[in-house]
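Only a single protein chain was left out; the remaining protein chains are all shown in position.
This part shows chain A:
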Amino acid sequence: MDTESTYSGYSYYSGRSRGSHRHGERIRDHHKSRSKDGSRSEKSVTINAPPAEPLLGDSSVLGEEVQDDNWGETTTAVTGTSEHSLSQEDIVRITKDLEDSVGLDCRRYFSLTLAVVLGLLVFLTPLAFLALPHLLWPDKLLVCGTACEGLFISVAFKLLILLLAVWALFFRAPRASLPRVFVFRALLAVLVLLFVVSYWLFYGVRILDSQDENYQGIVQYAVSLVDALLFIHYLAIVLLELRQLQPAFSVCVTRSTDGETRHYNLGQLSIQRAALVIIENYYRDFSVHNPALLTASKSRAAKHLAGLKVYNVDGPENNAATGLAHSQSRAMIAAAARRRDTSHNELYYEEAEHERRVRKRKARLVVAVEEAFTHIKRMQEEEQKKAPGDVMDPREAAQAIFPSMARSLQKYLRTTRQQHCHSMESIQQHLAFCITNNMTPKAFLESYLTPGPTLQYGRERWLARQWTLVSEASVTSGLKEGAIFLLKCIDFSLVVTAKRIPYIQLSEEFIDPKSHKFVLRLQSETSV
């Protein structure tokens, strides 16, 4: 499962070096989207994933660093800026033409090397601070006392912890590739770079130039650098991992083809990260998209349109083209409202008939499967040693009993229009799996009677590389109240609406346990 969506490469290049230009571009695009001219372009970016490969095998050895862009997790497949200043639509077109990113690999590796370089710089800086005085003015240096040598140990351990922490946060295999730069990582990388550069400046001016003899002070300076890097890493953890854990928004996700809806609670995320979370939940919660189920409504719609023909008897006097179309459509609507439409009747009876047919086929199927399961029996251990003849492993057993249920299963799948979701091979595999794990016929049938989540079916249904995020707001901006964006797959799309979780005011009421007292309700009648 991971191999489907683990690619990334992140264009640190566009995030960092073009910081201001990119920002400007984004603002320009935003203004463009606000203006009301008809050619408003949506920011649609393709989440295209380059093929899977073990990305970070060697870099984790080298790259220990505090902050980095996530070389693993985001990619800028399409960016608003590039050094040739192409417009966004051009880039989208080009990337789509390139058929799954030959160019993306270069960008990914480029960003990865930048990350490794930054990491090396950050890791080697404290060591350089400690080593340079010994190399440049060894005779002038004061002897390092006990406290100073203790600080060496502290530097060593802190660097080790930093190495492990950075690996854990930044260098693990990414789950997905996102369209734009991960803003927080970019900012953190800039912060780290500025920080390290300022430390080097101070070191260069005050220590190297003046050739300070107080080695203990230099060691303490190096320790303070490592401490500050650890704190920046702590900030990174809070920004990247903890901030989105507390739920702040409730998003409503609706599939456009059949209206299946789910609600999720998300924290404060950018739109692209929220889209990623939603897609991951989509694979778990939504039933598989089955285009064969939509043909009925499409045929009904076609029948509506085909029912009427409009003729214009006014002749060539009516020369305004829009007026003509307008009056034509109005005439059609009026006629459709007036005619006695019996299509609702047909729908009702057709659905009742279909329901009946499905139930009948299901009954036959259940009986056939139960009977098939009675033909095989699990052999016990002792029997296995005694009678070696005609002993089958699960796959052969499945193949032996499959023909007796194949026909009824095929008919049932045809009636419920699921036959393209299950191949014969997959059915036999599932049957062998159920036999191995001592499942009942009902457990075997469950995956065919109800449509399951998408991941349950073959890989060709996953379409994990075909998601496109369509959003009017910038995809790196955070979720807001009333934000709407679209996640387009090939033949359906998910419409996502975000609402803020309301501020809840909880008040307390104390009830004394001794105050629970009861009386009987009396109703007596006395004769006098």
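Following the convention adopted for this analysis, a contact is a pair of C-beta atoms (placed from the backbone, for glycine too) under 8 Å apart; a residue touches a chain by one contact, two chains touch by 3 or more; residues count from 1.
Keep in mind that, in the parts below, contacts and distances are computed from a predicted model.
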Chain left out of the displayed complex - its UniProt protein name, from "Phosphatidylinositol glycan anchor biosynthesis class U protein", "Tax1-binding protein 3", "M-phase phosphoprotein 6 isoform X2" or "Transcription and mRNA export factor ENY2": "Tax1-binding protein 3"
Touch with the omitted chain, as defined above, among A:Asn437, A:Thr450, A:Gln505 or A:Ser524: A:Ser524
Missing-partner contacts on chain A, residue numbers: 521-528
